[in-house]
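All protein chains but one are shown at their positions in the complex.
Up next is chain A:
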Amino acid sequence: MNPTALRFGIWIVATPLLIAALGLGFQGLAAVDSSLFFAWGYFIEVLIAGLLQGVMYSLVALGFVLIFKASGIFNFAQGSMVLFAALTMVGFIEMGLHWTLAFIVTAGVMVLLALVIERVVLRPLVNQPHIILFMATIGIFYFLDGFGQTLWGSDVKVLDIGISKAPIIIAEGIFENGLLINSFDLVAALVGAVLVAVLAIFFQYTRVGRALRAVADDHQAALSVGIPLKTIWAIVWSVAGIVALVAGIMWGSKAGVQFSLALIALKALPVLILGGFTSIPGAIIGGLIIGAGEQVAEVFLGPLFGGAIQDWFAYMLALVFLLFRPQGLFGEKIIERI
């Protein structure tokens, strides 16, 4: 059994235990402090809502991981790519295209954008220190932010691709009143799962995927065996662009397409620190933990702090991780041999 499989196995066993312990803890707290409320059914409901919210964070974090893996660049512009993609998609729908067609056209636009970024920004800056490339992505952030709104306007827009938002009630027999789940979040989670599966297969088993991982490890060596960096970078940015589009659609239809979409990138940051900057499964699990963690903390611990834990809980969690496990849960350890 390889170490990765073993690690996932441990997680699968440990997670329910952890959740149960957490629930018991809250139950205990609620028994002591009368301002807190606890019920198992409600706890699980909040937990599920949090997990589904977490998948949405993961969608954004994925784009970061892709680019960071292949080029070691922290792409500050990922958030504005999400916004730009969503704006473009809405723009095409408003022009009368069916959403599937609009999706395809927007995906094309994102690939084009990737090619332009590679040609105009990355290629001239090749071999510069990472901090310079990072600064460049900040530039891309502001450019895309402004460009998108110039092109499509800065109004808050509605993106509706026909996903039902009706609540679903399950497990009525077990808990009083059953568990209420938002069907939109469920669809988002499914989309996230499919995206991750596709990406994982692409990275692990295809020629280009292997080349991407090779480039992530050692640019020079990749060049020396004839892997063309320019092509690889264009591919990575294209894939990140399409991931941004999917995230944009999901977030856009949930919360409306507006400037604040670009700022969800800030929520992706603790997800990345938790999951590890280089791991796709890490981005997913990091997202789940952050999503579930902040919801549960808000509802069951919030009253202790006077509420609004949700805004800073993720960053606190990230800070703890930075102190004790800086490479994240699934990040690649730096292998160093002498």
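By our rule, contacts are C-beta pairs under 8 Å (C-beta built on N, C-alpha and C of every residue); 3 or more make two chains touch, one makes a residue touch a chain; residues count from 1.
The criterion applied here is as follows: contacts and distances are computed from a predicted model.
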Choices "ABC transporter ATP-binding protein", "Heme exporter protein C", "Helicase SNF" or "Nitrite reductase large subunit" - which one is the UniProt name of the chain not shown: "ABC transporter ATP-binding protein"
Among A:9, A:153 or A:228, the residue in touch with the chain that has been omitted: A:228
Of A:159, A:211 or A:284, the one touching the omitted chain in the full complex: A:211
For chain A, residues in touch with the removed chain: 126-127, 207, 210-211, 213-214, 216-228, 332, 335, 337
